[in-house]
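Every protein chain but one is kept in place in this view of the complex.
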Amino acid sequence: MLRSLYIEGNTPFHRLPVRVKLITLMTASIALFFVSSLQILVPTFVTTLCLYLALGLPWREAFGRIGWIAFAIAIVALATWYFNGLHEALALTFRLMALVLLAAAITATTTISAFMDEITVMLQPLERLGLMRAADVSLALGLVLRFVPEILDRYENIREAHRARGLPIRPLTLFVPLIILTLKDADTIAMAIDARGFRRQ
Amino acid sequence: MTTRDLVLIALFAAIIVFLGIIPPITLGFIPVPITAQSMGVMLAGCIIGAKRGALAYVLVILMMAIGLPVLSGGRGGLAILAGPTAGFIAGWVAGAYVTGLLAERLVNEAQSGMRQTAGFFIASLIGGIGVVYLFGNLWLAFVTGIGLEKAFVGSLAFIPGDLLKAGIATLAARAVLVGYPLLPQRA
Partner (left out) sequence: MAIQFTDSSVRFGQKTALHPLSLTLAERRIGIIGLNGSGKTTFARLINGLVKPTEGRVTVNGLDTVADDRAVLGEAGFIFQNPQHQLIMPIVREDIAFGLKNRGLTNAEIAAKTNAVLARFSVSHLAGRRVHELSGGETQLVAIASVVVTGPKILILDEPTNQLDLKNRRLVAATIDGLEQQVLVISHDLGLVDGFERVLLFHEGQLIADGQADDTIRRYHEVAGC
């Protein structure tokens, strides 16, 4: 459950520092919006496709991960074709697909902890301004990962209680007790965090 | 931000992730199953308020960005932020904030159940549907160049389902307000 989309591997792209990958993506996403020449967009798309497919993902998985977005792009491209003509539609498709493939490649080659380290660095300026604490982000992230399975267990229990009492399973009667039970834990969890001295004020 | 606020944000983010993991739910009177996760924006704003609700979504999006499959159907990764629907993702944060802001203004514990329900419904409509669609379609229009109007027309098909979700979210938020009020204690 909630397994990272990272794929074990040792390709050059795996070894590239996270910061370089993210800056590349950001630069590409800005730059490509100023380009509508297919002579540039098609080779860019082919390059990112090769990059993505060379990462060692099984084919099914590789297509499964981007299938939903590719579908959304296809719909949007059809609309663009209808309103703005074929060239615009093709440019949009190759531009967005190139970005999506590059982004998916970064996701597949970067571990959660590498991302977290980078986020902590990026948040340093905010921390220095006193707006937030970088350590809070990893604490919050840990809490989510810790409590999602707990909520799923509770959901199963509530469903069983419904069945035992012969009640039909409805979103309201499921979600309301679940949300209340989950949020009620907040007080004791917060107290425990303070008691263990995680957040030095 | 108090530790309690931090924990409430994380727990609500966990609830949003949970809503994406469970299979779609069928309602008694409508044959089409609905995905529960898209109710999260309205629930977050109405239950934990503007600031905490929006931050819960920031946390979910952060998790998505670093490669955790936190969206419904096991989706995740940076690719979603690079796609044409990225505006809706940004819209979740703004939508939860606006929903919360309106809920905080329109609903209080002293009101009758009817007024509370009406308040939550208005907040869910404006924040959870209006703001999310505005952000989503602005980005879509920018990416495609087809114009905002046409983008909006394209997304009309989703409106009936979202109205239904606003109704469910309203009832759920009101029931939580009765059982365990968090909205009045603003972050």
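The first chain written gets the first letter, and so on, giving A and B; residue counts start at 1 in each chain.
One rule holds for everything that comes next: a contact is a pair of C-beta atoms (placed from the backbone, for glycine too) under 8 Å apart; a residue touches a chain by one contact, two chains touch by 3 or more.
Being a predicted model, the structure only gives us computed values, none of them experimental.
Chemist: Name every displayed chain that the left-out chain is in contact with.
Modeler: A
Chemist: Where the complex has a chain not shown, which of A:T27, A:T47, A:Q124 or A:T188 is the residue touching it?
Modeler: A:T188
Chemist: Considering the whole complex rather than only what is displayed, give the residues of chain A touching the chain that is not shown.
Modeler: 135, 139, 142-143, 145-146, 149-150, 153, 185, 188-189, 191-198, 200-201
As a working rule, only the chains that are shown with their structure count from here on.
Chemist: Between chain A and chain B, what's the gap in Å when you average each chain's C-alpha atoms?
Modeler: It comes to 17 Å between the two C-alpha centres.
Chemist: Flag every residue of chain B that touches chain A in the complex, lowest number first.
Modeler: Touching chain A: residues 1-4, 6-15, 17-18, 21-22, 25, 27-28, 34, 36, 43, 47-48, 59, 62-63, 65-70, 73, 75-85, 140, 143-147, 150, 154, 168, 171-172, 175-176, 179-180, 182 of chain B.
Chemist: Would you pull the chain A residues touching chain B in the complex into a rising list?
Modeler: Going through chain A, the ones touching chain B are 1-6, 25, 29, 65-66, 68-69, 72-73, 76, 79-80, 83-84, 88, 92, 96, 99-104, 106-108, 110, 112, 115-116, 119, 132, 136-137, 139-141, 143-144, 147-148, 150-152, 155, 168-172, 174-176, 178-180, 182-187, 189-190, 193-194, 199.
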